[in-house]
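One structure coming up, written as C-alpha cells, with questions to follow.
All protein chains but one are shown at their positions in the complex.
For reference, chains read A and B in written order, and residue numbers begin at 1 within each chain.
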Amino acid sequence: MNDLLNIEHLSTHFKTEEGTIKAVDDISLHVRKGETVCIVGESGCGKSITAMSIMGLIEGPAGKVAGGSIHFDGRDLTKLNRHELRHLRGNEIAMIFQEPMSSLNPVITIGEQIVEPLRVHLNLSRRDAHTRAIELIEQVGISRPEQIFRSYPHELSGGMLQRIMIAIAISCNPKLLIADEPTTALDVTIQAQILDLLRRFKEDSDMSILLITHDLGVVAEMADYVIVMYSGKIVEEGEVTQLFANPKHPYTQGLLRSKPVINQRQDELYSIPGQVPNPLELQPSCYFHDRCEHCMAVCRMEEPNLKKVGEQQKAACWLYEEAKVYA
Amino acid sequence: MPEQLLEVQHLKKYFPVKSGLLNRTTGYVKAVDDVSITIGPGETFGLVGESGSGKSTVGRTIVRLTDKTSGEVKFKGIDVYNLAPQELRKLRPRMQLIFQDPYSSLNPRVRVGDAIGEALLDHGLADRGEIRERVQEVLASCGLSAYHIDRFPHEFSGGQRQRIGIARALILNPDLIIADEPVSALDVSIQAQIINLFRNLQETRGLAYLFISHDLSVVEHLCTRIGVMYLGSMVETASRDELFRNPLHPYTKALLSAVPVPIPKLKRERIVLKGDIPSPANPPRGCKFHTRCPFAEARCREEVPDFRDAGGGHYVACHLV
Partner (left out) sequence: MSSIGREITAGGSARQERAKSSIWRQSMQRLLRNKLAVIGLVVVVIMFLACFIGPVFSPYASNKIHMNIMNRPPNMRHWLGTDGLGRDVLTRVLQAGRISLTVGLASMVLSVLIGSLLGVIAGYFKGIVDQVVMRIADLLLTIPGLPLLFIFGALLSEWKVPTEYRMYIVMVMLSLIGWPSLARLVRGQMLSLREREFMQAATVLGLSAKRKLFHHLLPNIVPLLIVIATLNIGGSILMESVLSFFGLGVMPPTATWGNMIDAANNMLDFQNRPWLWIPPGLSIFITVIAINIFGDGLRDVLDPKKKK
C-alpha cells in the first residue's frame, strides 16, 4: 500500500438540540504520496468536517468521530493520544484555513509565529529558526522578509497572510498539507498567485495535498483526483480529467453545468432545483433524489453504494446499478 | 439617443482618515475617484473589480447610502443629490439596492411578509387590503411560496433569503436595481438559480441592473456592458462582446486569465500579477496599476493615463493602448 492517508468508513456526528447530525457519513478516501486530492461540495456537505476529523479538531461533547479509521503513514490517528496528535500536527500534517486572519495570533509578530513551530518540532536554535523563517518568507514570494518578520498580522493584507500561513505550514516539511478553502476569501488575481505557490511546493517537495474547495475551477486547476461530496456522503469520485469530461452522478453533472464559464456563453444557466436537504430529516434514500431529474422509485427508498463506473471513477447512483429493479 | 436612466458623472467619494489625539483628518481614502457610468433603460451594466476597487462604494453612493464627495448622479434626469429628504424618500422605490449578505440584510425580527410589504404600505403605494396579495405575487415570481409569508428570516437558507431580498426590492416596481455582489455568498448550484432569476426578471419586467461583482464569469453571463475598476478608478469600459474578445487594459487581461476554468490540464497563458493590491489610502502615483503591471514603463509611473475611447465605445485608461 502506498497510500499516505487512508480513511476508511469515517463518520463524524454532531449532537444538537434537535437531534444528531451526520456531518460525515461513512466515507472512505485515500491520498497517495505526492498526489493532490480535492474534496468539492457545497456548504454543509461535510468537506470541512472531514478535514477537521483528520486533524483531530472535532471537539466534544457535541462533535465526535463516531466510527471508522484514519490511517496516516501507518498510524491510526483516531487512536493517538493528545500528545502524539500534537506532535503530528504542524509537523507531518499541516493545515491552512480559509481565514488566515483568524488563525494567526494578532498580538504576536509574524516572525515569532513562524519561528515557534520550527523550534518546537525541529528543535532549531533561536538563530537557526530565525534564518529559516526568513528563508520561508522569501520562498512564499514576499519581498522585504526582515520587515515582514517584525510585523503584526493586522498590518498585512489577506493575500500576504495566506502566504505566511503557507510558510508556517511548509516550515516543517509536512508529508500532507490540508488546505480548507485556502483562496475563498481572496481576490482572483491573488488566488492565482496562491494556487501557483501551492503547486510549486508540491512539485518541489513531493508533498501530498488534500484541498477542500467549492470552486470547480480551482479543482480543475489543482487536482489529480476529485471527490464530490453531498450531504455528508461521497456521491462521486474519480481521476480529474475523466470526472470533468464525463461526470456520472447527476449532482456532479448539475454542478458542472450550473457554473458560468468565461467565453462559454449560455442563454440560461442550468440550475439544480431546490436546495440541500435538512441534515436532521435524512431518511434512507439517495439524498439527492428530490433535486434529481432522473429520480426513480428506488432512489427514494434505498441508499446507493459507491460503485465503479469507469476506469478510475466511482459514483453512488442507482442509474448505474443494473441488478436492482423495483416494480 | 434614448434618454439615459442613470447618469453618473465624475463621481468621487473620499473617506477621511483620522488619526492622532485631536482626531484630525490626515489623509483620504479615495474609494471612488472620478467614475462615470451611464445606464439606459433595460440595460445591464456590470461593474467588476477586486476588493478595495470601490465598486460597492459606487453603488452605495448612487443610492445615497453614503454621501458623495463630488460629481453628479442623475436618475431619470433628476439630480439625486439635489433632493430634499422627503423628495429622496419618494424617489427611492424607483431605484433599489440588493445586498451581498442575505443574512445581515434582513431584520431577524421582521416577518418575511412584512419585510417585503412594508415599503409599499409606507409609501402609500397599496392599502392594507391588497398588500398580502401583492406580496404573494412577488414571492411567486421570485420562486418562493405563499406560506413563507409568516415565517421569520432565520427559517430560510441563504439562497431563499436572497430571493426575499430580491422580492423586497421588486415589489416597488423599480426601474433600476443595483445588485451588490448578490450571489457571491451563495453556493454554486444556488448561484445559478439566482442568476437565472435576475435574468428572467429582466426579461419580464424590463429592469435595468447595475450588477456589481468580482466574478467575471457571472458578469459575462448577465451583463450587456461591463466596466472594470481598479483602486477607485475605471480602467476599462466596453460592451460585453468587445471586452471578452478584445480586452485592452493589462489589468483586465490579468483578471480574465486569473479566473480558474473548470477544464482540467488546460494549459492557458496566464498573466500572474505580482504583488498585492495597494492600499486605497495610499495609491501609487501615475497609473495606479503600474506597481503590478507586467508592461509598465517610465511614463506609467509619472503620468495618470486618460480614460479615452479606443474606438467603438471601448474606453480604456492605459498609456500603452
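A few notes on this one:
Quick note on the criterion: a contact is a pair of C-beta atoms (placed from the backbone, for glycine too) under 8 Å apart; a residue touches a chain by one contact, two chains touch by 3 or more.
Note that this is a predicted model, so its numbers are computed, not measured.
Although it is not drawn, the missing chain touches B when the whole complex is taken into account. The omitted chain makes contact with just one of the residues B:99, B:156 or B:315: B:99. Contact with the undisplayed chain is limited, among B:10, B:24 or B:90, to B:90.
Of the options B:15, B:28, B:81 or B:152, the residue whose C-beta touches the omitted chain is B:152.
Within the entire complex, the positions of subunit B that touch the omitted partner chain are 63, 65, 88-93, 96-97, 99, 101, 104-111, 114, 118-119, 122-123, 151-152, 154-155, 165, 168-169, 172.
The rule we apply is simple: only the chains that are shown with their structure count from here on.
On the subunit A side of its complex with subunit B, the touching residues are 42-43, 157-160, 187-193, 195-196, 214-221, 223, 240-241, 244, 254-256, 258-263, 265-266, 268-273, 275-276.
Considering their complex, residues 50-51, 157-160, 187-193, 195-196, 199, 214, 216-218, 220-221, 244, 254-266, 270, 272-273, 276-277, 292 of subunit B touch subunit A.
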